[in-house]
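Complex shown without one protein chain; remaining protein chains in place.
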Amino acid sequence: MLTIDLNCDTGESFGNYRLSAEEEIFPLISSANIACGFHAGDWSVMEHTVQLALKHNVAIGAHPGFPDLQGFGRREMKMAPKEIYQVVLYQVGALAAFVKAAGGRLCHVKPHGALYNLAARHTETAQAIVDAVQDFDRSLILYALSGSEMIRQAQHAGLRTASEVFADRSYQADGSLTPRNVPGAMIESPEISLQQALQLVTDQQVKTLDGKVIPVIAETVCLHGDTAHASGFARNLVEGFAKNGIHVQAPAL
Amino acid sequence: MLTIDLNCDTGESFGNYRLSAEEEIFPLISSANIACGFHAGDWSVMEHTVQLALKHNVAIGAHPGFPDLQGFGRREMKMAPKEIYQVVLYQVGALAAFVKAAGGRLCHVKPHGALYNLAARHTETAQAIVDAVQDFDRSLILYALSGSEMIRQAQHAGLRTASEVFADRSYQADGSLTPRNVPGAMIESPEISLQQALQLVTDQQVKTLDGKVIPVIAETVCLHGDTAHASGFARNLVEGFAKNGIHVQAPAL
Amino acid sequence: MLTIDLNCDTGESFGNYRLSAEEEIFPLISSANIACGFHAGDWSVMEHTVQLALKHNVAIGAHPGFPDLQGFGRREMKMAPKEIYQVVLYQVGALAAFVKAAGGRLCHVKPHGALYNLAARHTETAQAIVDAVQDFDRSLILYALSGSEMIRQAQHAGLRTASEVFADRSYQADGSLTPRNVPGAMIESPEISLQQALQLVTDQQVKTLDGKVIPVIAETVCLHGDTAHASGFARNLVEGFAKNGIHVQAPAL
Partner (left out) sequence: MLTIDLNCDTGESFGNYRLSAEEEIFPLISSANIACGFHAGDWSVMEHTVQLALKHNVAIGAHPGFPDLQGFGRREMKMAPKEIYQVVLYQVGALAAFVKAAGGRLCHVKPHGALYNLAARHTETAQAIVDAVQDFDRSLILYALSGSEMIRQAQHAGLRTASEVFADRSYQADGSLTPRNVPGAMIESPEISLQQALQLVTDQQVKTLDGKVIPVIAETVCLHGDTAHASGFARNLVEGFAKNGIHVQAPAL
């Protein structure tokens, strides 16, 4: 039977600020990437989100980002690899404490935002993240952009990986995501999005924006949880997978 | 043979800001309480300080404080016990990650500043800290003010404790420290300070500011590391202990 | 003709986090208290909110709070009066820069949350706020709880004041607001709320929770803008004032 992981960035509220419709998204997903207090999330949100994940039997991952709450971790910061290592280790450790205290198990790490993008293309950043994850716990799975330098470095170091694909973003001929400012970057139609997701999961291929079909390793699909629209979109995907006999399951569970 | 622990707050630099003469203090102490990034310290400082502690074979403790860098954690913040629990758990987890990555072992937790003082007298705060430490690792030792509510709650919950005393602060008849704004609060003379430390360690007693002798449990002596003066003071104590056959050793090592 | 000011705390979004239905609330109010980046708000939100206020011809006020974004400024912090002075001056200056750059005029200052409550009862805190406002601009109006120490100190120093009352909180016999944890503290009914507001504005009196009628100086009514419910509530008040011939107007405009 075919299986696929559905992951979602969660725990991105902060203090008085609420983000995302998490009560709706948790029943749909198999992996939750929980923010660790640097780009989003705080100690209270982290504890609550870990409990939500345990309640829904969802694999728990740390979702470390740049230390930039105002920019939501979407702004690249010039940090030396050693600092990247430290920033990731700090955040993974903080989240792991909540998981341990709640009697759960930390399963994976997925870098956030600008850190995710930087690690996808920059070898030393990717290596620093790999080192932090390995030094903390060699059994953790690294979730990263399919085909990226992050995946290569993690595999090279012997870490388990989950190659991430997107159902709501179009792909280019070289396998990269179409930049958001290019027309056609976002897939707005739930039907086309489901079609792309099914092709990715079933055939490990995707039809690019210019009509080619290219191979893509698809082990986890990224869902968005920050809008009511998003959870409807997610539900559509989940139902489409079910109808096609694709089982939703986290790699670590 | 008599033994005593000498602990010092360390890792309190931040970014471009250097604090404390740590290269001088580490050879003298047996326990290092390392700041966790909330009242002081950052990811780089934490990694460096953990390495210093391992190099000097000093027991490593987490030193969590209120989330208030500008106030250095010395300003009491009104937080619910549940938030205290979360704030402590977050910081202990973050530091533990650096210890684990460096191949070391986290030995103890000592609350910082206003959190230390609040926990010394406020039952629910003390309980929240105990809960956080226990939920993270029941084998950790809680360092706290001798005779305090923090010690009582930790012992009540079955945690190991280390009762902290001060060589440079005078005591009052009820066993509390003389408030800093009262004349005679600080012991400026190295000789009198050593005398008090020896009495504390040898007799588990102290002569109070008004001349009484009262019992005090003394398991760890707090040294200060933030000035050149402080390390001279510390060296004087260490030499005094050595001359009197008192062995300096961390409770966990 | 009777006039009343309607003020609302605004500009409380931060980075990626949206708070309040400001597009709906601005057409209803005469005074906007704009967060200054310490308890909420950031440089982008401040600029945007100032522009909204100018567009709607609403009097602009600074809304300084404790430096505690995670606690939304609702957590009391132990700060010396000198620090309170500095914290207020910093925030008022930062907001004033956006007002100046946009070609507007800063009209008032209203402390936020725990700082508002502390200043209402603590003389030295109130004085520190008065000093900061006066040293910055003696023509600013201080908005504060009617009958509070904050109002007394401001008037004593010769500052103009606007005594704030609440339409959705019940009053106690001594003129204070019923604490939120006491039954009956919040007025849920729009009709009773409007009735209380009309009584406050028209008669400068209020019926307390235990049925007495006491005098209250009512110069500005606090509206809430953080929920859709809130803007419906506000609209009800505004329409009620209009029907009763009460003109909504800021004291400075």
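Here the chain labels run A, B and C in written order, and each chain numbers its own residues starting at 1.
As a working rule, a residue touches a chain if its C-beta (ideal position, glycine included) is under 8 Å from a C-beta of that chain, and two chains touch if they have at least 3 such contacts.
Just so we're clear, the structure is a prediction, and the values are computed from it rather than from any experiment.
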- line: Among listed residues C:L6, C:L28, C:M46 or C:I187, the absent chain is touched only by C:M46
Statement: Out of B:L6, B:I25, B:A40 or B:L194, the sole contact with the unshown chain comes from B:A40
- prompt: Which parts of chain A are in contact with the chain that was left out?
  reply: 67-68, 70-71, 75-79, 114
- prompt: If the missing chain were put back, which residues of chain B would it touch?
  reply: 14-17, 19, 40, 42, 69-72, 74
Absent chain, residues of chain C that touch it: 37, 43-44, 46-47, 82-83, 86-87, 89-98, 100-101, 132, 135-136
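Rule of thumb we're sticking to: only the chains that are shown with their structure count from here on.
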Message: Suppose you list every residue number at the chain B-chain C interface; are over half of them used by both chains (same) or under half (different)?
response: same
- line: So chain A residues touching two or more other chains come to none
